[in-house]
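In this view, the complex is presented without one of its protein chains, the others remaining in place.
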Amino acid sequence: MNKMEKALAELGTMDELSARKSSIHSLHAGAKLLVTVAYIVIVMSFHKYDLSGLIPMLLWPVLLFQISGIPVRTCFYKLRIVLPLVMAVGLFNPFFDREIILRVGSLSVSGGVISMLTLMLKGVLCLMASFLLVATTPFDRICAALRAVHFPKTLVTLLLLTYRYVGVLTRELAVMTEAYHLRAPGQKGIHISAWGSFLGQLLLRSMDRAQEIYAAMLLRGYDREFRYAAERRFAMKDVAYTLIGVSLFLLLRFVNVSGLLGSLFVR
Amino acid sequence: MHMADALLAPAVAGAMYVASGTAAGVSLHRLKKEDEPQKLPLMAVSAALVFAGQMINYTIPGTGSSGHMCGGMLLSALLGPEAGFLSMIVILAIQCLFFADGGLMALGANIWNMAFYGCFVGYYLIWRPIIRGKWFGDGKGALRGRIIAASILGCVLTLQLGAFSVVLETSLSGITELPFGGFVALMQPIHLAIGLVEGLITSAVLCFVFETRPELIKDVKEADASLTARTSLGTTLAVLAAVTLLVGGGLSLLASSNPDGLEWALFGNEEEGYGANMGLDEEEFGVASDVADKAGSIQEKTSFLPDYAFPGSEDPAGTSVSGIVGAAIVAGAAVVICLIGGFFRKKKTKTA
Partner (left out) sequence: MIEFKKVSFAYETGKEVIRDLSFTIRGGEAVGLIGANGAGKSTVMKLLLGLLFGEGEIISAGLRLDKANLPLIRRKTGFILQDSDDQMFMPTVYDDMMFAPLNYGMTKEEAERRVDEVLERLELQALKHSYNHKLSGGEKKMAAIATILAMEPETILMDEPTAALDPYNRRLIIRRINGLSQTKLIASHDLDMILDTCERVILLSEGRIAADGKAEEVLRDKALLEANHLELPLSLSRR
């Protein structure tokens, strides 16, 4: 499988997950978007040493994974992109920040270690949150929700159209790459003599395709206004979901639940 | 160069959203004056093309590695800066949502670092002045020369700017302990190489288009028609000066700021890892930001939203033995939730 085919498979998996049914899937896309944003912002705002305060935030995505039945495996597969980056940054902290801020018995832990762990946990939590949003909400409904909050029309339309043609063009490039490598065995990438023409050919064809698409839009009544079936209205359960989510995050942000829970048992 | 959410403080992420949002607003406004409806499918298809095109491995002659294309310059040369910028936004949004490449809250920063510079700075400061300018004289060959020069200069400059912004944003967020100077010294040279490769790829694609359908490229018609055009020597010189400054600055920083010992070793190793990850080699050309992040330590002294727990203060991490015990309980609760979930699902499949 070449890279494009992998990307297609990944895209296909997300579409498939979002088409499933669960009580999370059935929530309004706007509610999920709002809660996801709130979650990520609050996770980001935790102090770099506040590992124990951050840990309870884990409960929310865990709960959503369970209710929606989305496999965690698919999500962790995407960690390969997020983690190396976060880790590369975080791994420096133990070397530069050696002040001891925690002692457990004879074990002393430096600030750098804590901040590294916090950073990694933040990376995982943020990934899980945005993954859950996309895995439980079909993309056209996310777009409809964006439109409902008056996100610019042109941008939403562009998002919808691009999403549609990402699949088409990635497939074409996958086939072209396959064809190239069949005729150039042993080459790892595209040889410099074909740097321009390889993508250029597809680019020219795509420009013609754009005209056909425009014709197809015109012929079905396109008049500068992109209409598509909008999301249903906000229902009680959407309001409840949003309120519960946001107030829970705020609570966890300002009350160190780990510390409180622990103090029930220790001392 | 895709940044993750974890690497940014909310205030920095928010500020970058505002900056990118403003640029998007201006673009949308200007695009409305043009023939926007006809341009939409063109933008969508071009964006999809660049999205897929980023996955092509281009073999760099003489090395075992391969380069990649990011596409900002290519899109603005084909669609103009405004439409190019919006298309890049959409690409970054799709990468973020479906491939976890860059975080949802970091999207504003990613748009700024990768799309704003490539489209606006690259177009207005480099592309247009050079293409409409007088470099290499008149005629088709000269124009091709200008396309190549503009592509390479544009990609190098905009990647330098992008890399510097990554460092700046991470440092301001107070995420990493890496010294600012070291981070910059790490990022800029790597992105010099990446920019050069990207520039070469972009110029190859644009030259191909120029040979077959020149009318598709911005400013080429003007360059042809305007043999009487004002000399933009001044602009060109300004551009050159800017590029030299940036490149020179990056290189001198690298040369001067390398302390010995652990730090250097770390940087050295990391640099290799970075280069490998960041587009000089196969997979994940997006990984650049990690390294960038490291550099970012103006330290948490400047950190936004300082928290209640500081080093040295009492019970700094909010941690203590009770904190650990509590965390363990929370972890236990998570396991219980999973077990319950699993139990109900099994039941469901049985009854179904």
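Points worth noting:
Letters A and B mark the chains in the order given here, with residues in each chain numbered from 1 onward.
The rule is simple: a contact is a pair of C-beta atoms (placed from the backbone, for glycine too) under 8 Å apart; a residue touches a chain by one contact, two chains touch by 3 or more.
Quick caveat: nothing in here was measured; it's all calculated off a predicted structure.
Under the touch definition stated at the start, the shown chains contacted by the missing one in the entire complex are A. Within the set A:Glu99, A:Glu178 or A:Glu212, the residue that contacts the chain not displayed is A:Glu212. Among A:Phe65, A:Tyr163 or A:Phe198, only A:Tyr163 touches the chain that is left out of the view. One chain of the complex is left out; on subunit A, the residues touching it are 12, 15, 19, 138-140, 160-161, 163-165, 167-168, 171, 209, 212-213, 215-223, 225, 227-230.
One rule holds in what follows: only the chains that are shown with their structure count from here on.
Each chain gets one centre point, the mean of its Cα atoms, and the points for subunit A and subunit B are 18 Å apart.
The touching residues of subunit B, when paired with subunit A in their complex, are 2-10, 13, 24-25, 28, 31-32, 36-38, 40-49, 51-53, 55-61, 64, 66, 69, 78, 86-87, 89-91, 93-94, 96-101, 103-105, 170, 174-178, 200-201, 204-209, 212-213, 216, 262, 266, 270, 273-274, 277, 282-284, 286-287, 289-294, 296-297, 300, 303, 305-312, 316-331, 333-334, 337-338, 340-342, 345. Of all residues in subunit A, only 3-4, 7, 10-11, 14, 36-37, 40-41, 43-53, 55-56, 58-59, 62-63, 65-67, 69, 78-82, 84-90, 92-93, 95-97, 99, 101-102, 104, 111-112, 114-115, 119-120, 122-123, 126-127, 129-131, 133-134, 139, 142, 152, 154-155, 157-159, 161-166, 168-170, 172-173, 177, 187-192, 195-204, 206-207, 209-211, 213-214, 217, 222, 224, 256-263, 265-267 touch subunit B in the complex they form.
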